[in-house]
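Excluded from the complex is one protein chain; the other protein chains are retained at their positions.
The chains carry the letters A and B, assigned in the order they are written, with residues numbered from 1 in each.
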Amino acid sequence: MSFALRAGETLGLVGESGSGKTTTCMSIVGLLPRAARIVGGSVLFEGEELTTKSQRELRAIRGRRIAMILQDPMASLNPLFTIFRQVAEPAFFHQRLRGRSLRSRVQHLLKAVRIPSPEWRMREYPHQMSGGMRQRIVGAIALAGGPSLVIADEPTTNLDVTIQAQYLDLLKDIQRETGVALIFVTHNLGIVAKMCDRVAVMYAGKIVEQAPVRELFDDPKHPYTRALLGSVPKLGNKDPLYAIPGQPPNLASLPSGCAFHPRCPEALPRCADEEPIDFHPGAGHAARCWRLDEHAAASHGRSHS
Amino acid sequence: MRLAPPMSIRSRREAPLAAVVILAALVLVAIFADLLAPHDPTLPVPGANVFDPPFWMEGGSTAAPLGTDFQARDILSRLIYGTRVSLIVGLMGTLVAGAIGTLMGILSGYIGGWVDQVIMRVTDAWLALPAIVFAIFLAAMIGPSMWNIIVILGAVYWTRYARVIRGEVLTLREREFVKLAEIAGASKLRIIKRHILPNVANTAMVLASLTVGVVIIAEASLSFLGVGVPPPQPAWGLMLSEARPTLLAGQWWLTVFPGVCILLIVLATQLFGDWLRVKLDPQQRNL
Partner (left out) sequence: MAAFIARRILYSVVTLVILSGTIFLIVRLTGDPVLLMAEAGASTEDLARIRQQWGLDRSWAVQYVTFMQNALTGELGKSFNYRLPVSELYFQRLPNSLQLGLFATLISLLIGVPAGIVSAVKVNTWWDSIAKGVALLGLSIPGFWLGLVLILVFSVSLRWLPTSGAGDWRHVLMPAVALGWYFAASMLRLTRSSMLEVLGSEYIKLARLKGLPDVVVIAMHAFKNALIPVFTLAGVNLVVMVNAAVIIEVIFAWPGIGRLLYEGIFQRDFPLVQGVVILAGFMIVGINLVVDIAYAVIDPRIRLTR
């Protein structure tokens, strides 16, 4: 799979749960569980290859140049440490800030995520704060090392809707101020429409379609993307919601050919045996589906490269 | 970038061979003690002295291969017969504890209300005393005999079953098949017999396998203190107790061999229990 993004840009990574979104994110920063490993491909970050780096080198990148906001911000704060300490850690270890400069850095960060009276709040413990507040703290931690890329893994799933909207606005504001690139992992297409410049749709561990956000919504090329879009409720639409039949496949035992073919309403015979390659139906638009292979309609049975 | 599929976790662990072999051997030894033991465990070996060392040491003889005790009795024969005592007490004691505990747990969890309150308060009270202190106390009060010890250890160790089984029953009670049976008008007794009991059986088995070792050590402790299996019966704990006066004289074989036997049997049951827990309880709840 491949995707690229520039400074200040936001990429949305969408897919059903279990499609490998989180694993992809963790593999970028080299923190995969023991059972998983990267078998091929590359991660290029600011011109550097990350997959070949040692854990030691990666540690210098994590938190400093690439930061992450986790799925459950409520659980990602250590209950026994003060807010100050947790926000300060990246700046302490990466920028080697100490004493007063560290204090003012933390205050600045907390102000940036709209925590009221930071000099007071930073002495408190996580359980003394509300859910929305804790989540903004997690945001401050992500910014603490001054990263150029922040990966946000479903950061709003556990929040109620109004706080969700506030948080998304906050992230956008911060992005505008700092020019940080953002990878936004979600299964919520509404958030994608609101937040992202580009979208990559994942299915069974692979990106099956990638396009600028408007184009993807207006002219989805992959049947899976169409199915996803069809399952979003729209106001005023009386049509019944389209649900994708079947279950997402188990990543340990993928179907042959195109992984989506058992659930695909438009599957061709070749989809069961041949893994589709990338097609480029438009500028900056890529999709992996044999349906796009017009030229294959004529010359059938060409093996993929 | 491509990712490898997650490694499949070892889905089925094989039974621990060593543990099964040791357990099977010990069971056979207990059953065929009469055939295997070279001497009567309660009578002196003819021609042997007291405190003869094992055969490979100076002064030892193959008549009493592991030596003799303070009454010139054959240690090997006493160990062989002691297997019987340990296994009987371990298994029967666990059975008594399991029967009381499972019954209490089911009553407590299924009937609920004041029955639950009473049983749980009693459980709390039992757990407030260290099991071994409670057992020593009961054994001292009731008097030593193998069957008394079985009842006493059962009466001490049932509480763990009751707690765990109760928790299990509380979730079972909310399951559809129990609800359906209730709606269909099945009696409580029938529901307990048909639906609750079979579903807690696995848990009870795992608990039992992990309790046997504890009970065996408890029996040895009681016998060692002189409130367990009474002499001249050959129980390992009792042998250790009889060996104590000779400890300082360096007659180590009297102390080492019975202890190794206890260690082996408990180790084997623990290994087996661990395996059974993983096999019967894939979620590995903490029992």
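The rule we apply is simple: a contact is a pair of C-beta atoms (placed from the backbone, for glycine too) under 8 Å apart; a residue touches a chain by one contact, two chains touch by 3 or more.
These numbers come from a predicted model, not from an experiment.
Undergrad: Have a look at A:A7, A:L44 or A:A60 and name the one touching the chain we're not showing.
TA: Answer from the full complex: A:A60 touches the omitted chain.
Undergrad: Out of A:L31, A:L44, A:A252 or A:A272, which residue would touch the omitted chain in the full complex?
TA: In the full complex, the listed residue that touches the missing chain is A:L31.
Undergrad: Mind listing the chain B residues that contact the chain we can't see here?
TA: Touch with the absent chain occurs at residues 121-122, 124-126, 128-130, 132-134, 136-138, 140-143, 213, 217, 220-221, 224-227, 240, 243-244, 247-248, 250, 252, 255-256, 258-259, 262-263, 266-267, 270-271, 274, 286.
Undergrad: Considering the entire assembly, which residues of chain A contact the chain that has been omitted?
TA: 29, 31, 34, 58-64, 67-68, 70-72, 75-81, 89-90, 93-94, 127, 138, 141, 144-145
The rule is short, and it goes like this: only the chains that are shown with their structure count from here on.
Undergrad: So the centre of each chain is just the mean of its C-alpha atoms; given that, what is the distance between chain A and chain B in Å?
TA: Once rounded, the distance between the two centres reads 54 Å.
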